[in-house]
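With one protein chain withheld, the remaining protein chains of the complex are depicted in position.
On to chain A.
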Amino acid sequence: MSGLIAFTVLGLVTGAGYAVAASGLVLTYSTSRVFNVAHGAIGMVMAFLCWELTVQRGLPGWLAVLLVVGVAAPLLGAFAERVMMRHLAGAPEGTTLVVTVGLLIMLIGAAQAIWPATARPVEPFFGQRGFRVGSAFVTYHDLVMVAAALVVAAGLYSLLSRTRIGAAMRASVDNRELLRLYGARTSLVSALSWAIGAALAALAGILLTPVVGLSYFDLTLLVISAYAAAVVGRLRSLPWTFVGALLLGLAQSYAVGYLPPTEALSGLRAAIPALFLFAALLLSPQATLRVGQIKGIAGVPVPPARRALVSGVLLVGAAAAASFALPAAQNDQLALGFVYGIVMLSLVPLTGYGGFVSLTQLTFVGIGAVTVARLGTASPLGLLAAAAVAALVGALVALPALRLRGLYLALSTLAFGLLMDKLVFQSSLAFGFNGSLSVPRLAGLRGERAYVMVCAAAFVVVGLGVLALRRSGYGRILLAMRDSPAGCATLGLNMRWTRVRLFALSAGIAGFAGGLLGGLRQTVAATDFQLMGSLPLLLLAVVAGVTSVSGAALGGMALMLLPVLASAFPALGGLVYLLVGVASVGLGRDPNGVVSHLFKLGRRREHWRPAPARRPPSSASTEATRVSSAEAEQSSTENNSGAEHSGTPALPLRGAGVNR
């Protein structure tokens, strides 16, 4: 009985912390329509800053908190909105999500650069002092946490219902265009919501630090707890979000209190938010489809099958040549680049064509690696088994979010990654507690050179498969689903299953790469496949170009090179991630990544060739839907039609639309 009261108090207190974090998340999302994956990371950086001010600079606690929550965090939030999010109005949800992932990585990079990793014990406010309530002990820190949640609740309530700007914030939830018509300053509203959101993230981060620890990753992952709570309020309702936060706090507290403290369950505490989230998703009502306007994302050209095949053969040849020129250790790096390339290929159908985001692709790689390790062989059959197991798990992850929008699906992957990190990968089913597994290489391929060639060939085969998929009817359906879900539904497409299949496919490719990676590394551990590693992977994939196979190749090599660069030039360390983060900001403008610019260079040359103009007949009564780019498109269309007639394959400007 006394235990129950103690656990209840603890649960409510933790829940209060979650409520503070979650309310900030909901406020930002509902007013600016950008889901801030970096919400926890903002709290993390601010908690570190608070530690710096108090422990290092000797400021009194209350002053430090005031400075951080009242000044630094709102500035950071408003700055992020100005610099990163401003350009994203109307961008697809996937793009905005990836940009906030960029922000998250930048913040982690900055924190690691400013505060290098050491143990930093953080005392609760007022130390361990407190008082007894019946049989339970309540510290003053607990009291502050609950008080903070109450103040936040009251403050948000009066802001939203009593002030003009608050009314504008509420209105922008429903209709931004309407708000703009009435002359409300939407940019001010959006900046303010980011400032307040960041302040609440900071407050939650600081309050929860004694519970979670002053850790880069655990504090960053608070976003999952906040999101889980917010799902209860369907990302809109603040009161329900508070209810969700308290329920989550209680669930966590009871689970830790009453489940046996075995090694296998040691990660349970951290995994509860993910489990809670899946339950909340399953109980959420069906999402309605939005009806909007023609959206299209000009893709990079889809090369004709023959040219793709030739490029593939050339790539394997180049890999072979490089493997002979390089020493053995670097051969392994080269092979790793190709394996990463395959992982990035797994994102091409999912993110590039389908517009869905997976935040935890490395987890599927890990599942593939575990599969081959458990089978004891990385034979072709073992690799297929790795793909199959990963695909099955991928389908299972997509299931709970089946009835919901893409955003929920992306965030479920985040929760799934956490779950695997904390529970499954640590269990005896996978690597075991802090354990590792050994994987034999393909029979007869013990040499590094041979393995480079295998990996390069595997990349080419998967890449050709992805291109074939793009040219197929299924590929068309994926693009159609991305452009207009409502349009697809009225054509009779059941998007639920299409989505599940897409997720399974993507996870399967990643699992296949995991099998290869196992054979390459020969020893794999849970730390190789952590959620936090998936985020830079996603970001690099998107920055390099997630709509094309060549982008995947580039991204894979870049991901392999990043740590190499970082260790060669330690000063670069966080800077590299900072750069990748900055690059992601450009995504709002061009979702095709760096590779598309390489293609554009090639295209510019095409323009020099004179071609007979063949203007599509114009319709006198109509106006172009996309006025701004109409000019540019027109000229290139003419150019293409001319080139096609002379028999030379020209690069169409808008290749995603052209089916050859």
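As a convention for this text, contacts are C-beta pairs under 8 Å (C-beta built on N, C-alpha and C of every residue); 3 or more make two chains touch, one makes a residue touch a chain; residues count from 1.
We take it that contacts and distances are computed from a predicted model.
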Chain not present in the shown complex, as UniProt names it (candidates "Alpha-D-ribose 1-methylphosphonate 5-phosphate C-P lyase", "Ferredoxin-like protein", "ABC transporter ATP-binding protein" or "SUF system NifU family Fe-S cluster assembly protein"): "ABC transporter ATP-binding protein"
Absent-chain contact - pick from A:122, A:144, A:243 or A:493: A:493
Per the touch definition above, residue among A:479, A:509 or A:558 touching the missing chain: A:479
Residues of chain A in contact with the chain not shown: 288-289, 291-299, 473, 476-477, 479-480, 482-484, 486-495, 616-617, 619-626, 629-630, 633, 637, 654, 656-659
